[in-house]
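Just dropping this structure here.
For this view, one protein chain was removed and the others were kept in their places.
Labels run A, B and C following the written order; every chain starts at residue 1.
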Amino acid sequence: MFQIAKPLDEALAPVTDGSMLVVPREVAGAPMAATRALIRRGVKRLHLVALPTSSLQADLMIGAGCVATLETSAVSLGEFGPAPRFSAAITGQTISMKDATCPALHAGLQAAEKGVPFMPLRGLIGSDVLKYRDDWKVIDNPFGNSDPIVLLPAIKPDVALIHAPMADRFGNVWIGRQRELATMVHAAARTVATVEKIHDGNLLDDSVLAAGTLPGFYVESIAIAERGCWPLGLPDRYAADAEHLALYAKMAATAEGFAEYLDRYVYEKKAA
Amino acid sequence: MFQIAKPLDEALAPVTDGSMLVVPREVAGAPMAATRALIRRGVKRLHLVALPTSSLQADLMIGAGCVATLETSAVSLGEFGPAPRFSAAITGQTISMKDATCPALHAGLQAAEKGVPFMPLRGLIGSDVLKYRDDWKVIDNPFGNSDPIVLLPAIKPDVALIHAPMADRFGNVWIGRQRELATMVHAAARTVATVEKIHDGNLLDDSVLAAGTLPGFYVESIAIAERGCWPLGLPDRYAADAEHLALYAKMAATAEGFAEYLDRYVYEKKAA
Amino acid sequence: MTFCPEELLASVIADLIGDVRHVAVGNASPIPATAALLARERGKLQGIGRPYVSLLGSPKHTFWTDGGRELFDCAGQGRIDVFFLSGGQIDGHGNINLVEIGPHERPKVRFPGSFGSAYLYYVVPKVILFRTEHSRRTLVPQVDFISAPGTSEPNVFRTGGPIALVTNRCLFSFANGRFRLESVHPGHTVEEVTEHTGFEFDRPASVGETPAPSPETLRLMREAVAPELAAVYPQFARQVFGVGAFAE
Partner (left out) sequence: MTFCPEELLASVIADLIGDVRHVAVGNASPIPATAALLARERGKLQGIGRPYVSLLGSPKHTFWTDGGRELFDCAGQGRIDVFFLSGGQIDGHGNINLVEIGPHERPKVRFPGSFGSAYLYYVVPKVILFRTEHSRRTLVPQVDFISAPGTSEPNVFRTGGPIALVTNRCLFSFANGRFRLESVHPGHTVEEVTEHTGFEFDRPASVGETPAPSPETLRLMREAVAPELAAVYPQFARQVFGVGAFAE
């Protein structure tokens, strides 16, 4: 079902042009080394789902022209300011934007995880988030009395791309408390994981480690990418590289600066 | 929000007569010491939800007259045969039975966990399980085309009663990979936990232990009950007491034998 | 080579499993478990690395880390290809009853309950019904309670359902809402099957005998499957294969 520790480019083969690709928020570990590899390969027309928000990862992929459609709740560089390539793509109308709200993305992926066509969610009614989502529906709650409620269709990505602290030789991936990674993976048809290192032994054999383990059953391919979230951080492992992120924010403010950033940090450097 | 390690009877105060009480299946750790304490106290008219099945625990509570309504997918003593007090209560019509199917109970509790009034589920259509559940509804899937789908109302228990390997002094409870316990607890208004032992330090401070930890935020009270699942087992800790279960199956086959069992193993022995 | 009835049944079931990705076997099902592990050994020999086998009764043989719902979510995702169900009653429409005998208002007999059948029967592509007791008591014209129906209306979402029924006497296939007698196990007869079956079924002009397990199949079961099985079903493995838990 998987082959442990492929070369990164090979592991990323399931992410083909036009794929619906789901990626996690920064605090769950953004797979940045894999993202740079995809940009180098020149992947195109992705429907990128960022659960439920994104920062550098989405901005970089959008700027590099990999994204046709973006579905998320927010893109921002946080303390480093707005996400410049995202903002430029929206105002320049070069990507199609499906604005959502965080719990709607969680619910849509949970619907796919459970094999149901939709999931209900409170809130949303009267917002323009709902108004511009033709794919969301409002019904009268059958258990209520003139009680409108939003139904969100299942989000079924072709590929989930994640980064985690470790995997074992059986393809099991330790995700810790970042449990949205499990939901993403269950919802997606295929999963590619990068990891910091390979764990000796079977993660499922240890009841304490097993509690934070995503079974290899769901995993298509794994590549090792040390400091694979750089310049973002990986919780409990390493912090974000603030200096580099400030540099990114500055360079990506213009199209030219962004192109130079790509040349310098994505195309030239083959690894993190 | 909680007080660590109360005496068992005190910890169980939230389970009042008429409560909707949710308990886990045997492999997730059935809180048997707590169950015996509730029987000794003489709790009455429970709406017992067993997620998604039960064995000795439900049989014992039903036999002892604690249960008015049972909502579950199956009750059986497994290799020790049918659950005799459950069978007698159904054929004798002394309890009201809400037959379900396993994923319907998971979905109903997930609906409560998410604060939505219902959850859809595939399957069920054309079954008598659905036919006898007036509280379940069938709608036309708004994302389909003449595609009937079942909607299950949220199950919102008053109390979740669980047993786990350990808790810390902050009320955090380590549940490992038994994640349905988290869903039960999120869905319930209040939670009572029994645990094998108290863990030194804060479970949430260790990223490996945290992955399997239910936050104390959700927990009302905790009591220590060593071998608290006896005569059932606790995964990775101790096995079921097969000899005792065979004895139970034999004694509980008749009302008289069951009464004697209660006298001998529930009323007399104050602890496990 | 001589073989015992359990070996025959496991061999029949392994053939029904065929080449799939994932077989899940419920608790207390040693013969289906034997069959699933046999299918896995065959896959290994063919170098295809399939099927993945989950034995739900054994933590060592399941990968679940998302709680009790993961089995059902996994099936809903289309990630379980084969599952096994049984019934206190099974009728000629493929309906199964795991709930009760007698009128619903006042049942005479109560079974444990429907478990996951009212869901899994609909979403697992190959459900194999397995009931060793082949009698008019178990195989009935119409079940008293439908835990899960054998077939559904065309507009009902259904990606799965029964493909066969294996008993101690014979193998039925199931298609288009009816059972068809495929073969009779060695030592049993078509007349005997008819006599002990409460429902109508299709019966070809000529019904063959269920093929005996090949020497290769018996060797795989006894040498590769039995030691693995002994960790989960020690008593069964000892009785059928003479293998203890630590015999490997």
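In the analysis below, a residue touches a chain if its C-beta (ideal position, glycine included) is under 8 Å from a C-beta of that chain, and two chains touch if they have at least 3 such contacts.
This is a predicted model, so every value here is computed, not measured.
Q: Could you run through the displayed chains and say which ones the absent chain touches?
A: A, B
Q: Which of these touches the unseen chain: A:Ser19, A:Thr53 or A:Asn172?
A: The missing chain is touched by A:Thr53.
Q: Among A:Ala104, A:Ala210 or A:Val266, which one touches the chain that has been omitted from the display?
A: Here the residue in touch with the unshown chain is A:Ala104.
Q: Out of B:Leu12, B:Cys102, B:Leu121 or B:Ala210, which is the one that touches the chain we can't see?
A: Once the missing chain is taken into account, the touching residue is B:Ala210.
Q: Need a quick check: the contact residues on chain B for the chain that isn't drawn.
A: Those residues of chain B that touch the unshown chain are 1, 112-116, 172, 182, 186-187, 204, 210-218.
Q: What is the set of chain A residues that contact the non-displayed chain in the whole complex?
A: Residues touching the hidden chain, for chain A, are 24-25, 27-28, 51-53, 72-76, 78-79, 82-83, 86-87, 90-91, 93, 99-104, 106, 110, 121-132, 144, 146-149, 177-183, 235-236.
Just so we're on the same page, only the chains that are shown with their structure count from here on.
Q: Which neighbours does chain A have in common with chain C?
A: A chain counts here if it touches both chain A and chain C, which gives B.
Q: Would you identify the chain whose Cα-based centre sits farthest away from the centre of chain C?
A: Between chain C and the rest, the longest centre separation is with A.
Q: Any idea which two chains share the most contacting C-beta pairs?
A: B-C
Q: State which chain is most central when centres are taken as means of Cα atoms.
A: Answer for the innermost chain: B.
Q: At what distance in angstrom does the C-alpha mean of chain B lie from that of chain A?
A: Those two chain centres are 36 Å apart.
Q: How many angstrom lie between the CA centroids of chain B and chain C, rounded to a whole number?
A: Computed value for the inter-centroid distance: 29 Å.
Q: Which chain A residues sit where two or more other chains touch them?
A: Touching at least two other chains: 114-116, 210-213.
Q: So which stretches of chain C touch two or more other chains?
A: In chain C, the residues touching two or more other chains are 64-66, 69, 72-73, 76, 123.
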